[in-house]
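Up next, subunit A:
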Amino acid sequence: MGETNMDMIKITIDNKVVEVAKGTTILKAAKDNNINIPTLCYFELAGMDIVNKPGSCRICVVEVEGRRNLAPACITECTPDMVIKTNTTRVLNARRTVLELLLSDHPSDCLVCPKSGDCELQNLAIRFGIREINYVGEQSTYKQDDSPSIHRDMNKCIMCRRCEMMCNEFQTVGALSAINRGFTAVVSPAFEEDLTLTSCTFCGQCVAVCPVGALSEINHTGKVLRALNDPTKTVVVQTAPAVRVAIGEEFGMAPGTIATGQMATALRKLGFDYVFDTDWSADLTIMEEGTELLNRLKKFLAGDKDVKIPLMTSCCPAWVNFFEHNFPDMLDIPSTAKSPQQMFGAMAKSYFAEKKNIKREDMVVVSVMPCLAKKYECSRDEFKVNGNPDVDYSITTRELASLIKLANIDFAALPESKFDDPLGESTGAGVIFGTTGGVIEAAVRTAYEIHTGKKCPKIDFEELRGLEGIRSATIDFDGLPINIGIAHGLKNARKLLEEIREGKSKFHAIEIMACPGGCIDGGGQPRHHGNSEIIKARWNAIYEADKNLPIRKSHENPSIIQLYKEYLGEPCGEKSHHLLHTHYFNKHNVFEVDLNKK
Partner candidate 1 sequence: MDKIKSLADLKKKRDAIQGSLNLRENGDNSESMIQIKVAMATCGIAAGAKQVMETLIEQCSSKKIDAVVTQTGCMGYCYAEPTVEITKPGQDPIVFGHVSVEKAKELVEKYILNNEMVEGIIPQNYQSIDK
Partner candidate 2 sequence: MANYKYHILICGGTGCRASKSGEIVQNFKNILKQENLDNEIQVITTGCFGFCEKGPIVKILPDNTFYTQVKPEDCEEIVKEHFIKGRKVTRLLYTDPEKKEHVSDSKHMNFYKKQMRIALRNCGFINPENIDEYIARDGYAALAKVLEQNDPQATIDIIKKSGLRGRGGGGFPTGLKWEIASKNPADQKYIICNADEGDPGAFMDRSILEGDPHSIIEAMTIGGFCIGATKGLVYIRAEYPLAIQRLQIAIEQAREYGLLGKDLLGSGFDFDLELRYGAGAFVCGEETALIHSMEGQRGEPTFKPPFPAQEGYLKKPSNVNNVETFANIPVIINKGWEWFSSIGTEKSKGTKVFALAGQINNVGLIEVPMGITLREVIFEIGGGIKNGKKFKAVQTGGPSGGCLTEEFLDTPIDYDNLIAAGSMMGSGGMIVMDETSCMPAVARFYLDFTCEESCGKCSPCRVGNKRLCELLDKITSGKGTMEDLENIKNLSQVIKDTALCGLGQTSPNPVLSTISHFWDEYVAHVVDKKCPAGQCKALKQYIIDPEKCKGCTACARNCPVGAIKGTVKNPHEINQELCIKCGTCQAKCKFGAISVQ
């Protein structure tokens, strides 16, 4: 197709003759000529291998001369001498009628909808000036489905199929697909069962792309507010690396603004007793995971055939769910190190609680995460002591923003402040956990120096950075070449896992993140509505934040050094093993359905 794509063709769009490359869709041609055609089901995250164009909502229809019916602009390619009209009355009437149809089967409870104000359907209704719906009738009703991470209200589903595309094509999870037909068609797990019965990883990418309020996070802001209001509780908060580079967007700040200081101030204003940082426990993760890697490598290089190489990172909870469901035969390959969220919870409710003499049940640990799977992760039984979870509530970047708005805090105008000590001190290595390739780069910075005993000649490993789905690099550990693989998107993770299963993997260590670009585009982040520039801005901000920090290697974090000295002893030691490592479960499930139920 290469050479034909280069061919330019002439088209007429809204009476203007323009040249476009062959293969250009009408939508793209219009956009390039400053003609704005409304869309709804169409979704694209440029450069991320994510595209949804089923051509099904029919909002983007345009008139093409010589064509019997209207053409969907998002999927119709321009042909030579095509004459396109994007704004005829026939087009406007059709678009408006189609929108009215969609609205006629959509609850109008916008006031209490989790998507209100950020809803693409609502925006279209405003843009089209809908004041009444001419076509009223029966509305579809489906059961509400709550899982630990995701709330599904399919009465609001408009069948754009974006979630289905993310779940099946980008993540290859296959928990969601269209079921039923006609008016009752909806996206759902098979047999309209609950999400918890499927192999859903709770990555939340379905929520991230849903244009309406059909898919949303389980909201914990109410519970957090009550904990803050309870004088008997000490409420401790931790904030994940990717939150600080995105939260500003919720307050009108430019994408890529690093708002760490404002965020710390806001959290204090909200009444959190201790404002800590997940970057701190990210540094701790590097110590444990890096040591585990070196231990395995040592045995491997010594010819031990039982040792599992490559080591795979385990900080992404959706990825953990993914291999527990899909690769139960390979549970010994990922690192046993807990994720930074859980390491933080474990340390807060042991080391810090003991230090401050707070009883475990009197401490509430809240995490602010760019992620929905973290909600599920902190509810896992193995992360509880006598039923008391290490992390009580995990809220998303969006939920934190809503709390800040609730508290009438003018976020952008806030003075900056620092995290509290000792669980708030962190390095640049902790920050880069927020994007794909960051965990492994942080690990390399530390593992190199521990393994060689020498100072690493560089800190920035550009070869590990980027946004391609699968990347690889070989890092020279002073004469020992270490092969590193990186994947984001579970589709790509699946490829690397299958290579390992077939014995074809050349890697010593692999980093996996479930979401596109890593945590910066997690399911709990402010919505990008398909603008991949926003994700790139956050990506840049992560590395900028790394650069801005005085210490950029985890093993040089004074608080971490102190922690090992005072409490843990050594990385991968006995106490670490008990508090900072976990194990995995075979979750390969057989979906049982009682067909007589309905």
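Criterion: a contact is a pair of C-beta atoms (placed from the backbone, for glycine too) under 8 Å apart; a residue touches a chain by one contact, two chains touch by 3 or more; residues count from 1.
The candidates were selected such that all candidates are chains of the complex that A comes from, given by their letters.
Since we're looking at a predicted model, the values are computed, not measured.
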Options 1 or 2 - which one, within this complex, touches subunit A: 2
Residues on subunit A engaged by candidate 2 in the complex (per definition of touch): 54-59, 61, 69-70, 72, 75-77, 90, 93-94, 97-98, 101-102, 104-105, 134-135, 137-138, 158-159, 177-178, 180-186
